[in-house]
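For reference, the structure I am asking about is given below.
Missing here is one protein chain; the remaining ones are kept as they sit in the complex.
Moving on to chain A:
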């Protein structure tokens, strides 16, 4: 068996989310160093506040200021902080019931070690130096020796409220394509296109994914296909993609390689975009050092008859 292929894969998005009125008031409050909760219909104060009563599902919007001080209701010592977490040095995760609130808020507690943390200990919000209206406007909590801090007296929403948040998210993977696709990629590096035949229906799949989607069984028999093939259908791309140095308009096509029962897709070059047509015979164009064809170009053969590729659109 050839070596298993691996490559780093990063999935990264900035998630842009709009806020409901209660979320907006809470996050705007954090920007102004004020913690606002919301009162439920049975009189409890929820911090962090939500738009709907978690028990009755009623819409709730009565804002209540609570203190930036509170009590730890449970904790967990994190000896090895991970990317994105509130502190880069070892810290305690804590649920904190702020003075005046009936529920607890999750955040980090900056403490010298686990021996300095216990359930029931008093803590105080440490504000971030730069605040934008986000949960991270609370940098963390810090140990605090005292009673409830005085509220600022600002029990209402602030002007110039934040209406949305942008939250970056990034996950890192080591991607492996599996057995069938690894074989396909290894062969491509030798400028060969290799598909796999279904032992039951005899169809040849290119690129192979390891299974016949009709029969639901594993494919294993390798079959070299192409290199020439037929354009079965195509589209003309008029919008330039980011990070792509191909001039528009260009043609992207489904190509049934000779011997394959499934069309793959690739760019067509070496011919004006408006002269590409169904049935056009093409061949791959390799560039030095590339692990796959750069594009396909016309072979000059007569076009294939529709009957020969109509099942491969």
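The criterion applied here is as follows: contacts are C-beta pairs under 8 Å (C-beta built on N, C-alpha and C of every residue); 3 or more make two chains touch, one makes a residue touch a chain; residues count from 1.
Note that in this section contacts and distances are computed from a predicted model.
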Hidden subunit of the complex - UniProt protein name among "Lipid-transfer protein", "Sulfite reductase subunit A", "RNA polymerase sigma factor" or "ABC transporter permease": "Lipid-transfer protein"
Of A:39, A:122, A:179 or A:228, the residue in touch with the unshown chain: A:179
Absent chain, residues of chain A that touch it: 1, 4, 6, 9, 11, 15, 17, 19, 23, 27, 46-48, 50, 54-55, 73-79, 82-86, 93, 95, 97, 103-108, 114, 119, 134-136, 165, 167, 169, 171-182, 209-218
